[in-house]
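Yeah, one chain of the complex is gone here, protein chain that is, but the others are all in their spots.
Read from first to last, the chains carry the letters A and B; within each, the first residue is number 1.
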C-alpha cells in the first residue's frame, strides 16, 4: 500500500481509553516520543487496538501546526513534537516545512508562506510540530 | 448557498449513535457507498438528524488522504471510498487529485507533489479516498 499522507510514524499502542463514541489511543513512537490519537470506538474494535499492538500513525501535512520559540502558551493539542527544521520548500501560497525529531523521525507540515517568514523557519531552526489527537489516523497490519 | 468545500456528497442518514458530547452519523450515499460522520450532539439535535433524513456531506479537499495498491494496512479512518483517478492538477507544492467513484460521485484531494509521484497518481489509476469521520461536515435543507 502507498498512501499520500506525508507523515507515517511507526509505534506501539501503550494505552486505550474508550468513551461512548470515540476512544483515545496512546502510541509509543520510541526514543521517548508519544502520540495520542482519537479514533471512533468502532475503529478501535475493528483494528483490535490494545497495548502492545504495533501501529502506524498517519498525519497529513496540512494538519500540522508549527510552533517556534519560547512557549508562553499551553495548548490543548495533545501532540507537541519538538525537533529541528531540516527542509523548507516554498510555493506561491503555501510552503512545506520538514521537522526532524531527536529520534530521527520526520514530520512534514504545510504552512502559509507568511508563517515561514514570521517564524523564521529555515534549516537548523528549533521548531515544534503540533498535531490534534483527532487528526491522527491509525493503521494496523492486516492479519 | 455556495460553499468552498470541493466535496459535496448527497445522501440519506441511515443511523445515528449518540454519545455524551459527539454523535456518530451514518450516511447512505447510494450505489452501495456509505459515509460516517462525527458531529457534536448539539448539531445532531439542531439538524434533527435521524434515519431517512436527506443530508449533504461536506469534505474539504485537504482533509482527504489518497491510498493506492494492495492495502496491507487496516486504517482507523471510517471512510475509505475506492475509485479511479480522473484528474490530476499539479502546483508548486501541492496537487489536486480527483477520484471518481463507481456510482459517479467525485472526491477531490489535495496532496503533496511528492505523493503524486510516489503513488503514480494519473488518470485511470485505481485509488482510494480516505476520510476521517471527524472531518465530515453535515448539512440539511432549511425547513
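List of remarks:
In the analysis below, a residue touches a chain if its C-beta (ideal position, glycine included) is under 8 Å from a C-beta of that chain, and two chains touch if they have at least 3 such contacts.
This structure is a prediction, so every number in the text was calculated from the model and none was measured.
Checked against the full complex, the candidates B:75, B:101 or B:138 give a single residue touching the omitted chain, namely B:138. Residues of chain A in touch with the missing chain: 17-24, 36, 38, 62-63, 65-78, 91-94, 97, 109-112, 114-115, 118-119, 121, 130, 132-134. Where chain B meets the chain that is not shown, the touching residues are 1-6, 19-22, 37-40, 42-44, 46-47, 49, 56, 58, 60-62, 89-92, 94-96, 108, 110, 134-135, 137-142.
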